[in-house]
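Worksheet: the structure to be examined is printed underneath.
A single protein chain has been omitted; all remaining protein chains appear in their positions.
In order of appearance the chains are A, B and C, and numbering begins at 1 in each one.
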Amino acid sequence: MNFRSDNEAPIDQHILQAIIDANQGSEESYGYDRYSEQFTEQCQALFETWCEVLPLATGTAANSIAMTLSCPPYGAILCHEDAHLNRDECGAPEFFTGGAKLIPMPGEHGKIDLDNLDEFLAGTGVHGEHESLPCTISITQCTESGTVYTLQELKRLKAIKEKYGLALHMDGARFANALVTLDCSPAEMTWQSGIDMLSFGATKNGAMMAEALLIFNTAYIREIKRLRKRSGHLISKMRFISAQLVRYLEDDLWLKLAKKANQQARLFTQETSQLVECLHPVEANEVFCRLPVVLIEQLKQQGFEFHVWPGHNDVIRLVFSHATRERDTKGLIAAIEAHQFRVNQQSTG
Amino acid sequence: MNFRSDNEAPIDQHILQAIIDANQGSEESYGYDRYSEQFTEQCQALFETWCEVLPLATGTAANSIAMTLSCPPYGAILCHEDAHLNRDECGAPEFFTGGAKLIPMPGEHGKIDLDNLDEFLAGTGVHGEHESLPCTISITQCTESGTVYTLQELKRLKAIKEKYGLALHMDGARFANALVTLDCSPAEMTWQSGIDMLSFGATKNGAMMAEALLIFNTAYIREIKRLRKRSGHLISKMRFISAQLVRYLEDDLWLKLAKKANQQARLFTQETSQLVECLHPVEANEVFCRLPVVLIEQLKQQGFEFHVWPGHNDVIRLVFSHATRERDTKGLIAAIEAHQFRVNQQSTG
Amino acid sequence: MNFRSDNEAPIDQHILQAIIDANQGSEESYGYDRYSEQFTEQCQALFETWCEVLPLATGTAANSIAMTLSCPPYGAILCHEDAHLNRDECGAPEFFTGGAKLIPMPGEHGKIDLDNLDEFLAGTGVHGEHESLPCTISITQCTESGTVYTLQELKRLKAIKEKYGLALHMDGARFANALVTLDCSPAEMTWQSGIDMLSFGATKNGAMMAEALLIFNTAYIREIKRLRKRSGHLISKMRFISAQLVRYLEDDLWLKLAKKANQQARLFTQETSQLVECLHPVEANEVFCRLPVVLIEQLKQQGFEFHVWPGHNDVIRLVFSHATRERDTKGLIAAIEAHQFRVNQQSTG
Partner (left out) sequence: MNFRSDNEAPIDQHILQAIIDANQGSEESYGYDRYSEQFTEQCQALFETWCEVLPLATGTAANSIAMTLSCPPYGAILCHEDAHLNRDECGAPEFFTGGAKLIPMPGEHGKIDLDNLDEFLAGTGVHGEHESLPCTISITQCTESGTVYTLQELKRLKAIKEKYGLALHMDGARFANALVTLDCSPAEMTWQSGIDMLSFGATKNGAMMAEALLIFNTAYIREIKRLRKRSGHLISKMRFISAQLVRYLEDDLWLKLAKKANQQARLFTQETSQLVECLHPVEANEVFCRLPVVLIEQLKQQGFEFHVWPGHNDVIRLVFSHATRERDTKGLIAAIEAHQFRVNQQSTG
């Protein structure tokens, strides 16, 4: 029973079928296929606005191209210190931008502390050309701690970005999971909240490999196709990426899949609320919780798979995916309850 | 009937089935899956040597990472002036290497003129640090003109690379097509011929998106996985890339597919030898030929798809793929013969 | 009276004379002049070891080339959060290295907290290729807070760098000022303390524009001249850089100049110890002190020049240089005493 990552889950059957269906005869290569075109139209309808759409195979590519569009080499990118961008991409943003500087910002539960951000920005500029020029704020939605920026917080971010004339990027590797939590429209969570660019993820939510970069603000339109090509991300048989994305959006499949994942996380949290301490509010499909080390070992032996958090042998991350079955979640709950029961027995025995 | 590119062909059914089969349950992400491991073993058996194997989604990524491994930013890469690396990757090698210099070399039929290469290299070094340091020779096999370096020519290249202490890279986007032409072992066409690194392509020969970088020479081993990650090429559900590659090599599927493609090209060339002037020897699955402009127009109207070569309105490129049916090839031959017949009629009429 | 920066001081007369003397007839260009050769020999004698020596015009170039030699693009550089490298070079290290990641480390008084550094490094590696690989530690000696790492602290740093197999770089923009404080040999403060590479500064201590990169550890020898050339730092009439450096080291001129600067800082600190609160120990030629805002204004009006520290309107930095005259220092002291006298008068009046 795998709670390790939504990246380890299989492809949703509808999306797999879309790949199979796309394998009919020949089709224009290098992104000039009918699916890529269709996906652009879907996005513009879904987000209720014009936007440029670039299908890609990885989120790292989407994030890094977004940084390149908004931040010159002499610029700085502000993101949470735990942001995937900062910690888990082995310097991809620095590479793509030609050496822009990432400035890690603090904040609880994976969200940038907005007061501190404002104060930090107010203090920049005094060293003139000796400083990298702040150009881009990047947030992750859901955050790396499994939390979700509220529309109120996004509004505040919009005010800050406008105050300092910065670009605002959203790393939406788990965009659908956040959206179903906020229960708002895609437009509200993005461009209406000042988001200029969105890395729109589908892989963690049921696709095989399919992400897209969406650009809402025409100020950041550049030779985006050349940037994709020269980083090796122009896939020749692009139809098989875009066909996934097309199906992902059809019939609200993406929302259904995300709801399933979030529901399992919620089920787990509710049922174990008396037994398990969560480190961050559980707002989407990830749970970070503290468990007795001995219980962690037992769960492993019982075949439960999850990450023990680096540096903390009593903290685990559980990720619930579109493929998590309710019986798996209940099995995990039962295992924790059984442990607690034994402990209680011993202490009262 | 599509003769435009093997990139426009569908996925071979066996490979598609392998993707479907791989979609069972959860699997380690980020390349630590069983298929990636199996493919490494297959490669080492197939090439009869130890090699490092890095599955990737695109050939541009494979080529560019290879350049990064062998050529520092102050170095120079020697390749044919028509090489994909030089003409069709929008500066990807320059980007990945941090600004290495590509030096385009001349040569007939897409092959580097080896005398000229030797002479050029003999003349380098006189400007000391003012010159970029030649580090890597990259060849394409099959070449961009559809020709194949002979083992004899590769032997000569090996002597040159050893004389000057350079790395030798093979861009094998159509590796299988070349191999079945030479009818030698993969080892003979690569490391036994001095090839240090190979971009091993499968996409053009029936895969969905699947390439691999193989490194035979331990001198070029570096943090290859970090290079893949930071360029955004570490696909989270990598199992679906590697599963393609595993199947590609099983049952000699890759060779069967390449033979089918080459056969159609040979069929076309043989049947039209009296009617059509080929610009380059037809040695694999591509044909570059000169046709009357009026015939080119007629063929288009009859639904034949192909590239008219940039800058030459009477030259077309025909690419035969694993999916080209013999009846399509014969249809094309018939259309050309019919035109010729009409012309003959008119001139004798 | 200028206490703003040692960069605003004039050239020491002996060094200016050396430039004039070097202007005799023609001389080999691009660093193959006799002065560059002589300076290498001087360095090897002074540091009592073989070392590679690269004269340069700026410290940013020296630092950035050092980073390039020791840290690949997928690597990480650890430095103090206030390090010039991190804050004041507009991303130069990121640019030169091709996008390596700078990881800012905390610590009091401009020195990296070594316990924290050790702990941080112990925690790296768990994310595999997703993390940038720690490769280089860079310290500044004197630090940006005007303090000096003791030999004891350097010994500890050496142990840490050896424990994790990292490179250790010293940004010695004010190397001479630190050395006369520690009163040890250049060898002791560098390679004997595990320093692999040194940015050896002369500009702030009396030269016109003259710095050098010294590499003690042969593991970091690469095409250093090509790195200099391709970053535009190979000055054609290099003799005029190297002639400065040669004279700088002759007759212990460099130590005499640094001693003069440090003495003035000490004089100021001693005479004002009852009046002025220093934020950092004064260990070389820089003083960071807190003064009443009204006094800061008065001093400015009296013609004293200094930096008010960004974000702190009651903190100033005073830099004493080789050109600071004792009468200037005493003038500043007197102005502060006079203010205090007036304040006392008022409070007792």
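Simple rule for what comes next: a contact is a pair of C-beta atoms (placed from the backbone, for glycine too) under 8 Å apart; a residue touches a chain by one contact, two chains touch by 3 or more.
This structure is a prediction, so every number in the text was calculated from the model and none was measured.
The shown chains contacted by the absent chain are A, B, C, with contact judged over the whole complex. Residue C:24 is the one among C:24, C:274 or C:301 that touches the chain missing from this view. Only one of A:39, A:74, A:200 or A:320 touches the absent chain when the whole complex is considered: A:74. Counting over the whole complex, chain A has residues 30, 72-74, 98-99, 128-130, 132-133, 222-223, 225-230, 234 touching the chain that is not drawn. Within the complete assembly, residues 73-76, 87-91, 94-102, 104, 123, 126-127, 129-132, 310-311 of chain B touch the chain that is not shown.
Take chain C: the residues that touch the chain left off the picture are 2, 4-5, 7-11, 16, 19-20, 23-30, 56-61, 64, 89-92, 95-96, 203-204, 208-209, 226, 229-237, 240-241, 305, 323.
Following the convention adopted for this analysis, only the chains that are shown with their structure count from here on.
The pairing of chain A with chain C is characterised as same-residue: of all residue numbers used at this interface, over half are used by both copies. Chain A and chain B, compared by their mean Cα positions, are separated by 35 Å. We define each chain's centre as the mean of its Cα atoms; on that basis chain B and chain C are separated by 52 Å.
The set of chain C residues that touch two or more partner chains comprises 73-74, 98-99, 129-130, 132.
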